[in-house]
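Pasting in a structure now, in structure tokens, and then I'll have a few things to ask.
Taken from a larger complex, these chains appear in their original positions, while the remainder are omitted.
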Amino acid sequence: MRIVVENVRKQFIDTNKREITALKDINFTIAAQEFVVLVGPSGCGKSTLLNIVGGLLSPSSGEVSFEGLQGNKEPKLAIVFQEIALFPWRTVYENVIFGLEEQGASKEEQQEKGRHYIEMVGLTGFESAYPKQLSGGMRQRAGIARALAVEPDLLLMDEPFSALDAQTRTIMQEELLAIWNRTRLSTLYVTHNIEEAVYLADRVIVMSRRPGEIKNIIRIDLPKIGRNQEEYRLVFERYVDEIWQLIRHDAQEALKEGD
Amino acid sequence: GKSAEKQGNSAEPANPSEPANTKPAESKSVSLALLKFTSNAPLFIAYEKGFFKDEHLDVELKWFDSANAVNVAVASSSVDIAAAGLTADFYNMIAQGQKMFLVADKGREEKGYAYSALVLPNDSPYKSVEELKGKKAAITTIGSTNHYSIARILENHGMSSKDVQWTPMNSVSGVVDAIKGKRVDFGFISEPNVTKAVDEGFGKTLTWISDEIKFQSSALVFSSKFISDRDASVRFLKAYLKGLRYYYDAALTKKDGKLAQGPNFDEVLKIITKYTGQPEDVIKKSFPFIDRNGKPDIDDLKEQIAWYAKEKLIVKTLEVDDFVDTTLLDEALKAAGN
Amino acid sequence: MEQGSTNVNIVSRTVQPQRQTIRNRVAFLEKRTPVYASVLGVLGILTLWEGLARIQVIPPLFLPSPSAILAAGWQMVTTGEVTDNILTSLMRIGTGYAIGAVAGIVIGLLLGFFRWVDSVLTPVIYSIYPIPKIALLPLFILWLGIGELPKFTIIALGVFFPVVINTYAGVKQVDPILLKAAVTFGSKYFSVIRKVILPAALPTIFAGLKLAAGNSLLLLVSAEMIAAEKGVGSMILHYGNLMMTTNLMVGVLILSMLGLLFNRSLEWLERKLLPWK
């Protein structure tokens, strides 16, 4: 199985009625069990692309398709947003089983999988808490459990940790990697943080802005686990630098623009 | 007297074609809209003394706060019968296609019977109607009996309705308060409020309306729905007439040109007191005039219509035949005799 | 630079006035007033009022004293007049409120869900909204007669508009990210409505219901202008007509207390229904 993004292009009409090209000539694939990270400066179209892949936005041209899905069934998707997109009126448990409910899973399956994934993200004991009673980090864990619970064909994550403080973020990155290692889901992950990209990715897609194009696709040739160890530090830093050099100018430009 | 009346009723030969008259009429419920005014005395009496019941009418009294609402209620057939004020809204609703029928007198200004008056604050220097020119007049609303009476009086004194400053207070109590608080120069007040104003010392009468003009000010009005039941309509009028005469004989008879207490005076007084909530000695001072046979003053109605039309207070002029039906009354009178 | 600072340091150690303690400059933001202050205000005004009334600076007709109002109120309670009127009014408010609220929520949801309904009806609703109901009293009698129907209608209208507008706004304000999340997890149209839009709009709907509670009391007086024999509103009108201001004030007091009660009940209900807020 793989996900193919072909010739995707997206134009928006901005508030001044001008047409702006957010994405242009986007072509890449995500293989089974591959972790692909999108990085790029603010406004380069990362979220737009992720939304198109997730079926939440139509491309102006081009298409996104799943190839070789077993039994020709509908591809299952799951998404984790930066903003806490948990349902505030549902408890942690009810949030986690939301996708299962919608797929018509039996009560037993819901309970079993719910319990399993809540445990996996370390939220056991918080099943009946409402989102507002949780810290930011715990909310995002619940969001991840909700996504994992549907056992998706493709997991989409849009800057899941960018609202967290630096230390919590570091811890969550480690945890995500551990979880991913157990589930090995095909993943498309968006981030601003280059270290995070290098730490998590099998391949990093670096994007440029105005229009958003793929600047480069960099395969990270490091073992998936333990990239933060002393021995890989230099290679790690080299990847980070390489990507930062690709982005730096665009990022400075982005900073100069109003909201 | 009761049983005698009943016999007279059942033996009534006037309308043999009506089957309801031949077999004992089944009880019909009738709703009656009215205000707590002394001029509704005949209705109070008929109700209290069971005259309606005798006619197999199950009358339900619907109390209102505003004369306008009474008229609207009967116009839209929300009630069957109204003790209506003959105001501009009454004519307007008819002019705009609403069907309802004036069937009997229910109160008018008649010389020698003091009921409504132009009242001045107690320290007012004015002595004549002429002096009121340019002054402030408290009335309930434009197009009301208040407004009409004052304007007609002014006209009789060579002025027009433009010669005073109308101050609509939107309620009877508002008019009384305006005079009490000396916020206006004069106002239109009916009994028992005239007596109260004089007794409490905040007001004095300049002239009684009945001394100045004739005015058919209120009437019994049937809704188009109710009048289609001709039998019940006649029966209602019979009971009404009975109440009316009971009232007239007790309160409106004159001896040597002066009002004298007739038979059953105390009983009538008690009934009025009960239904209006006013003290007896206030009620006692004045009783509004109603024709003993309930005949409305058709000529005055024509005059009213002409006046309202002239003042552009009704959308178009109308013919009395469109809304006055005295045939029912005639039938009832025939049965009731004198 | 280390030098510079050390110099100054020595000076300060010897001369001492050079030491400046930092004080909290926003302490004024945290100042509290004692709890009794709020009672004080109400009590103070009541006392002043009573005093003025007692020494007859203001004639009792103009402003009856609080004690006279309470006495009249107590007397009206013992004769059963108050209970009777309150029950009648509560029935009217209850029915009118229920009709208005249900209609408001249903139509608000329709406006929110279906774009065609929205485009067609929203302008109509917004142009009817600002019409004062009291101006239409004669028409209400024409249309609906003089029974309970026009009274329910007037109250229901006063309730309907804030509820419909808030429901609509609540549906429209649902965070699109929640909708996107639900759709991604496989929710279909009606599931999105039931599981996302409705619960997300509930707090805003409640705000509308609370606004409407106030309105329903305001309109009670207007509603009971139509041929009402009983009810707090008609009681107020009655005593107003008779210029019995003390009894009038009893009615006003009852209305205020009903308003308070109504509001508290809705708040309680909100806490029960929206534990996640």
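Letters A, B and C name the chains as they come in the text, with residue numbers starting at 1 for each one.
By our rule, a contact is a pair of C-beta atoms (placed from the backbone, for glycine too) under 8 Å apart; a residue touches a chain by one contact, two chains touch by 3 or more.
Since this is a predicted model, take the numbers as computed values, not measurements.
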Open item on the list: When only one copy of each protein chain is drawn, what copy numbers apply to the whole complex in this file?
Closed with: A x2, B x1, C x2
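As a convention for this text, only the chains that are shown with their structure count from here on.
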Task: Pairwise touch network: line, ring, star, complete, or other - done: line
- [ ] Starting from the Cα centroid of subunit B, hunt down the chain whose centroid lies farthest away.
- [x] A
TODO: Write out the two chains that share the greatest number of C-beta pairs in contact.
DONE: A-C
- [ ] State which chain is most central when centres are taken as means of Cα atoms.
- [x] C
TODO: With chain centres taken as the means of their Cα atoms, state the distance from subunit A to subunit C in Å.
DONE: 45
Open item on the list: Suppose each chain is reduced to the average of its Cα coordinates; what separation in Å results between subunit A and subunit B?
Closed with: 84
- [ ] Over in the complex, which subunit B residues touch subunit C? Could you list them?
- [x] 33, 62-66, 68-69, 72-73, 75-76, 78-79, 171-173, 176-177
Task: subunit C to subunit A touching residues, read off their complex - done: 175, 177-178, 180-188, 191, 195-196, 199-200, 202, 274-276
Task: Contacting residues of subunit C [partner subunit B, same complex] - done: 138, 141-143, 145-147, 225-227, 229, 234, 237-238, 240-243
